[in-house]
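A single protein chain has been removed from this complex, and every other one stays in its place.
Our next item is chain A:
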Amino acid sequence: MTLFRDDGIVLRTQKLGEADRIITFLTRRQGRVRAVARGVRRTKSKFGARLEPFSHVDAQFFARGGELVGRGLPLCTQVESIAAYGSGIVTDYARYTAGTAMLETAERFTDHEGEPAVQQYLLLVGGLRTLASGAHDPRLVLDAFLLRSLAVNGYAPSFEACAKCGLPGPNRFFSVASGGVVCAQCRVPGSVVPSAESLELLGALLTGDWETADACEERHSREGSGIVAAYLQWHLERGLRSLRFVENAVRREVEAGK
């Protein structure tokens, strides 16, 4: 029996038996970890409320085999709250769907449990904090997170220099398969020609230039989101389940007459 302690974000919770849950965390030091939290569905549970998706916690794990991964799931025995981003996310449907897509992305990019993914972890913490603060459009926060997640996992798209020959930008053609914009010589079948503003927005989101991003018009951010979604889809084997609800969220806001 070994004790571990780590900071983590709760990515997902699943019911187990009568009153338990399996909690999936993205931790600072151990990457993705799944653990059993006993009795947390009972209303008298001392830490059930801290183990909701979007929660940032300091958790203690009790591993049976001496390692956090393998040989049966560890138990999560103590949890202290660092930040409960959920309360700032759940009050707004667009934030909720964007945030859920961020959690799912973080889970998908950390395929191997127990393998440290500290950059992905830091991106998620920062992304959720920004989302919960309400400082920027949730869809932009999500797209920035998706682009940077792709980047830290080795799939950084190029929005200026040609992704194939390095010809300095601006370049007009965008090809998912080529890894970003390409020049007229390098363009491949299936390349699209997005607006210059959309490409500028994506570059700004990747580098964290919020001033440019916030000033962007709706039609360009919409086009940018489509490009990000296509690029993400290309690099993940299966599509994200939660992404289609993000698109719906925008539509519903319009329909509800916001």
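Some observations on this one:
In the analysis below, a residue touches a chain if its C-beta (ideal position, glycine included) is under 8 Å from a C-beta of that chain, and two chains touch if they have at least 3 such contacts; residues count from 1.
One rule holds in what follows: contacts and distances are computed from a predicted model.
Its record in UniProt calls the unshown chain "Recombination protein RecR", which is the match among "SUF system NifU family Fe-S cluster assembly protein", "Pyruvate dehydrogenase E1 component subunit alpha", "Sugar ABC transporter ATP-binding protein" or "Recombination protein RecR". Of A:36, A:73 or A:103, it is A:103 that touches the chain left out of the display.
Touch with the chain omitted from the figure is made, among A:12, A:29 or A:235, by A:12. Listed by residue number, the positions of chain A touching the unshown chain are 12, 15, 17-18, 43-44, 46-50, 52-54, 81, 84, 86-87, 90-93, 96-97, 100-101, 103-104, 241-242, 244-246, 248, 252, 256-257.
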